[in-house]
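All protein chains but one are shown in place.
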Amino acid sequence: MSDRHEEPEAAIAGTSMGGAMDLGVDEAESLEKRPGPDGAEPEERPRSLWSDAWRDLRRNPVFIVSALVILFLVFISLWPSAITSGSPLKCDLSKAQEGSRPGHPFGFDGQGCDVYTRTVYGARTSVAVGVLATLGVAVLGSVLGALAGFFGGISDSVLSRITDVFFAIPVVLGGLVLLSVITSNTVWPVIGFIVLLGWPQISRIARGAVITAKQNDYVQAARALGASNSRLLLRHIAPNAVAPVIVVATIALGTYIALEATLSYLGVGLKPPSVSWGIDISSASPYIRNAPHALLWPSGALAITVLAFIMLGDAVRDALDPKLR
Amino acid sequence: MRTTRHARWAVCAMALALATAGCGGGGDSGDSEAVLSASWGDPQNPLEPSNTNEVQGGKVLDMIFRGLKRYDPETGEAQDMLAEKIETSDSQNFTVTVKDGWTFSNGEKVTAQSFVDAWNYGASLRNNQRNAYFFGYIEGYDQVHPEEGEQTADTLSGLKVTGERTFTVKLTQKFSTFPDTLGYNAFAPLPRAFFDDHDAWVKKPVGNGPYLVESYTRGSQMSLRRWDDYPGDDKAENGGVDLKVYTDNNTAYTDLLAGNLDLVDDVPAAQLKNVKNDLGDRYLNTPAGIIQTLAFPFYDPAWNTEDAKKVRQGLSMAIDRKQITDTIFQKTRTPATDWTSPVLGEDGGFQDGLCGDLCEFKPDEAKKLIEEGGGLPGGKVTITFNADTGSHREWVNAVCNSINNALDNERACTANPVGTFADFRNQITDRKMTGPFRAGWQMDYPLIQNFLQPLYYTNASSNDGKWSNKQFDDLVNRANQETDTAKAVGLFQQAEEVVRDNMAAIPLWYQNGSAGWSERLSNVKLNPFSVPVYNEIKVS
């Protein structure tokens, strides 16, 4: 396979899950073509891409706001009782669909559960699904993608075709089929499913980034000096190929949280007694005319969370992409 | 004459599609040519009478077929339809005489042979008919439908055509109310066209009812039109019905409000609060022969002990039926006080309050009973249900919350949704249930026998919990052999008391049928099977 063919294929990277589609091999390339270390301050350590990016991010209000929102979400995921005293499973049917009142600022849902408490407790599940699924997708996807990109040839062809196979299955459909028979009421089946169908997105990007990084002179030099494959991959290529993966993963995180809600809406997401925004949104959606508040609050919380992660990803990408400076 | 009528229908249908204006010559009470549109669900199986076991397919069969008996749309009483008379001297051998003058809509005469052929088809293992067991009482069923291996006969030996309009039925045991079961769809007659060109028939069924199928796009829409030469008294009073498939009954209701649909026969629970506002008096809510219960896995030793009986009784008393039916269902369900249905009437065997205190909400006693019974097995219960259809999620959550509140333990009861109905049935068939599970029962025919025998008799087809009780079985056997109806009902009620004393299943509520309609319609009724009586609807 000549290199010409790599370009379009690698550029199809990142579709279908609805994550950062705008990141193809171009940006991976551009990350590598960044200007060399600044020679003006010789005694300082050469400024790396990362310290550059960090300096940028600290000054970016979008980053600060989204990071604060995410920190807050992580905080209430770990200690929901810090801001609510009720229990999300305590429901009194006689209060069903009632509006807000002192002590219950968001009102009650169709079962008479306190919407505020459930919204607070729902953060934990959503954040857990988002973070763990993204971790899984990123690890699996970048390992497979890096292997394909690094070794090329037959292993690349085989791995790329396998990637295509998983890529070709419509996500929501796969979720319906796989999750409809799961009886577990933990978050793991949902996470496992997202990892199973989500990794190709990262894998393609990682592959493209590794292929570009591989051609750099310093990698060739290291190879000529007799560096082993694992050393080449881990020490020389990986640090330079990881940036696009991080960017896409951050944005994908938001979409995974929304995906959990969609699966719950279709009746195959998380199961009780789990408390999640997806469950609450889907159970409130038929009552949209009578009790819009029960739908609005969890939807709002979900939207803000997804927004925060996407904006974070956006900010990180801008910081890591010197072309846009 | 017929062709012009067809043309007129077509024009009407088009005009209706363009604007909801009325069509053709106007009477003041209703336009007999106008077509109404009604909500529908995609039938699961091919539309053969002996293959249709759910309400959506049943709706169509009810419009295009008439059997020997028909259940009165109001009282549910089985009345002769095509049967001139059904005679027996011993409750085991019956002689059926078919009325003269009936034809199928393709002109073929309805004869005794039409029935015998249809029943033989339905019973034969080769045809994979889901309702085959309805013919299980007829002699020779074992040969045409053996439990294992190849069938050794093609026709039921208990059916004999003795004249153009008469045939005899021999049963394997005494069954005094057998004639009353003959109103069920599975017993409908079939024309030769069904056997000669089966594929064509299934694409566009031909029957002997007040409507004929004009066109059928599977999974999407069926257009039925009035059959003008229909020989029965219950002629259609409208020009026809367009059944439209909806995946979600919320969308159907929304369409009704927007004026795109004339009739919704299942108002979603979530909209019940708005019905008065949206529709005013264009809404109906009547009792139907449906009861919801919670069944238990008696194959699980934890649920099959004397102590477990107390736990079941305790659970029953921990459920605030009234609050749930009032709040979740807006009074379209009635708290159950026995294991049958009010549509049977007092004479038919319905007994208000048979369950007594055990079906009353008494949280303190509930807690005490469950403690006496050794607590919930494993410290908690899960209520399993299928989440794909109906509004089951809402009520299961509410039942669990009620139990949790009564027991003062947030995690005592959890809802356990199963993604698909097929998987839910699989888990039941494979005996994988570990706690109570949803068991809804819609009657096939309005007899107390139908509410008890299929559900609680040892190894009966819908005895999902595999409950078995000798006393109950004996009483049912005696009741079936009893020729005097009142005495038979009395015996069934005694059997029902056995169910109560053991709390074989927790009765929850009787389900009503509900329907909402547009301003164009009048005289909308639901029969005891919660199916609209389409032929009586008037359209203006």
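A and B are the chain letters, set down in written order, and residue numbers restart from 1 in every chain.
Here, a contact is a pair of C-beta atoms (placed from the backbone, for glycine too) under 8 Å apart; a residue touches a chain by one contact, two chains touch by 3 or more.
What we mean here is this: contacts and distances are computed from a predicted model.
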item: Chain excluded from display, named as in UniProt, from "ABC transporter permease", "Acyl-CoA/acyl-ACP dehydrogenase", "MoxR family ATPase" or "Ubiquinone biosynthesis protein UbiU"; value: "ABC transporter permease"
item: Chain not shown, its touching partners among those shown; value: A, B
item: Listed residues B:Tyr71, B:Tyr137, B:Tyr211 or B:Trp441, member touching the removed chain; value: B:Trp441
item: Touching the absent chain when the full complex is considered, from A:Asn60, A:Ser87 or A:Ser285; value: A:Ser285
item: Residue in contact with the excluded chain [from B:Thr172, B:Gln221 or B:Asn523]; value: B:Gln221
item: Option from B:Asp234, B:Asp255, B:Asp307 or B:Glu410 whose C-beta touches the chain left out; value: B:Asp255
item: Residues of subunit A (touch criterion as defined above) contacting the omitted chain; value: 2, 4-5, 7-9, 11-12, 15-16, 18, 21-22, 24, 26, 157, 161-162, 164-174, 176-178, 180-181, 254-255, 258, 261-262, 265-266, 281-282, 285, 288-289, 295, 299, 302-307, 310-311, 323-324
item: Hidden partner chain, residues of subunit B it touches; value: 17, 42-46, 53-54, 125-126, 128-130, 132-133, 145-148, 202, 217-221, 244-248, 251-252, 254-255, 257-258, 260, 388-389, 420-426, 428-429, 439-442, 454, 461-462, 464
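The rule is simple: only the chains that are shown with their structure count from here on.
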item: Whole-Å separation of chain centres (CA-atom averages), subunit A against subunit B; value: 48
item: Residues of subunit B that touch subunit A when the two form their complex; value: 250, 268-271, 273-274, 320, 323-324, 327-328, 387-388, 393-394, 397-398, 400-402, 404-405, 410-411, 414-420, 423
item: Residue ranges of subunit A touching subunit B (in the complex, touch as defined); value: 87, 89-94, 96, 110-113, 176, 179-183, 185, 267-268, 271-273, 283, 286-287, 289-290
